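All protein chains but one are shown in place.
So, chain A:
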Amino acid sequence: MAARNSFAIARWRRTINLVLQAALFLTLFGGLNYLALHHGWRWDLTNHRRHTLSEETKANLRSLEQPVRIIVTIDPHSTDPDLFQANRDIRGMLREYVNYTQQKSSAIGPAGRVTVEELDVYKNQREAEQLQIDQPNVVLALCGDRRKMIPLSEFYEIREGAAVAFRGEQVITSAILSVSNPNRPHIYFLAGHGEMQPGDVDPSRGLSVWAEELRLRNLTVSVIDLSQTKAVPDDAALVVIAAPQGRYSPVEVELLRRYLADRAGRVFILLAPVFRHGLDDLLYDWGLVADDVIIAEPNPANVTELNELRINAFAPHPVTQPLIDNQFSVFLGPLTRVVRPDPGRPLDNSLRAEVLAATSESAWGERDYRQQNVTYNPGIDLKGLPGFEPRNRLGVAVSSERVTPPKDLPFSVRGGRMVLFGNADFLSNSRIAAPGNLAIALNTVEWCIDRDVDLNTLPRPIERYQINLSQADLGRLRISLLFILPGLAALFGFVIYWTRRS
C-alpha cells in the first residue's frame, strides 16, 4: 500500500514538475517577445529600399517630442479596389512610422511615439464626432489639441485620372511635423474697410467656414484694424485682405509695405472689382497689377448656371498643383477682375511674379462694365495676348515672391510673398464648399506660411499588372493551372501505388 502511494506521489510530483516547466517556458517566451517588441530590426529587401523611411523623415521622427496619433478612417474591407489598395498602401507606410518610433521611445517612454488607430466613422459615430471627423476615407493626425486632416487624394499623384505615384511619406511626415509643432501660425484678417470677416456667417459675405477650416489646420485666426493698431503684429504669419470696400490710407499701406519688406511678411489679397482699394502702389512694388475691369466670358462652357466663372487653367505651382493633379475647377463669383504681373514692373531679379490661374481664351476684361450688354472693344478692353504668359488668357490669380541672395553666399533667402486674387466671393460661405475653391484657398495659405515645403522624398511610383492574353489563351492557361500540377501529383501517387502493389 505504501509503495502504491509512493508511486502516486512520484507521478504527481513529476506532473507538477512538468506544469512548472511549462509555466517557466511560457514566461521565458513571453518575456523574450516582449523585449523583441521594442528592439526589432527590419530589412527592406526591395531594390532601392522602396519601403524604408527616408533619412530626412527619420531625422524628423527622432526629434519628435510629443506623441502623435494617426487615425485612419478607410474601411479595410471595402469592396472598392481603390479604397482597398489605398488602405493597404497607407497602413503599410504608417507601420514603418510606428516601428521606427516604437524603438526610439522605448528608453524614454511614450514621448515622440507615433501610434495608428483605425476608426469606422459609421460604427463609432460618437468618437468620430469628438474627433470632428464627418466623412470616411481620411487620415487624421493628432498631437495634443493640434490636428491635421489628410484627404485620400493627397496621398496619390494623379495623372490623367489615374494614380501614378504614392506620396504617403511626404504627406504623413508633413502632417506629423505640422501637428507636433506647438507654434500655431497666426493669420490676421484686416478690418475697418468693409472687408469680408472670418467671424461672419453670412452666406455671401461671410468667411466663417473657411476660417474654421484654417483653425482645423492648427492656425490661429484673428482680426486687426491697422488704423487702430498702427502696426502689423509681431506674430503675424500672414495678413489676409478680403474684398475691402474702401481705400486703405497711405499709413496703412506703408505698414503693410514694411511688414512685407522688412519682416519677409506674407500677404494674401482678394480684390473684388469696382471698389477702390488704395493698394496700387503696394502691388506695383511687388510687380503686380489689378485692373479695374470685369471678366466677361462669352463661352457658356466656362460659366455655370449661377453665372459663376469656371476656372480650369492653372500654371504649375505649389498652390495649384493639387488642382492640376485632381482636375479640379475653381468657381469664382460673377464679378471678377483681371490680375496679372505688371508689364511695367521695376527690373528686379529677386522678384518673381507668376500667374497661377487664368480664364479661358475667349474671355476678356470689360472696362465699361456699368452698361448692360457688354461687348469686346479692341484697343479698349483687355484681352489675353499671344506674347504674354499665359498665352491668350487673362490672369485671375497671381503670386509674387522676393528671393534675396545674401552677400557672397551661394544660397538664397526667401523674402516676402504676396498672392493676389481678382475675386473674393469664391471664399464666401456659400461657395467655399466646391473642392477646387477650398483647395486653392488652403494651398495659398500653406504656401504663404511655408507649410508647403516639399520633403526631399520622392513619390513611390505605382506599377500596375495586367495579363494580356486572348480568351482562348486565357482558357488554356486556366485548364493548365487546374490540371497539370494535380495531374503530376496523381501520376506520382499512381506510380508509387503500382510499384508497391505486390
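Definition applied: a contact is a pair of C-beta atoms (placed from the backbone, for glycine too) under 8 Å apart; a residue touches a chain by one contact, two chains touch by 3 or more; residues count from 1.
Definition applied: contacts and distances are computed from a predicted model.
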For the complex's missing chain, which UniProt name, "Formate dehydrogenase subunit gamma", "Type-4 uracil-DNA glycosylase", "Glutamyl-tRNA(Gln) amidotransferase subunit A" or "ABC transporter permease subunit"? "ABC transporter permease subunit"
Looking at A:Thr79, A:Gln228 or A:Asn468, which makes contact with the chain not pictured? A:Asn468
In the full complex, which residues of chain A touch the absent chain? 11, 14-15, 18-19, 21-22, 25-26, 29, 32-33, 36-37, 40-47, 50-51, 76, 81, 85, 88, 91-92, 95, 99, 117-120, 123-124, 127, 462-469, 473-474, 476-478, 480-486, 489-490, 492-494, 496-497, 500
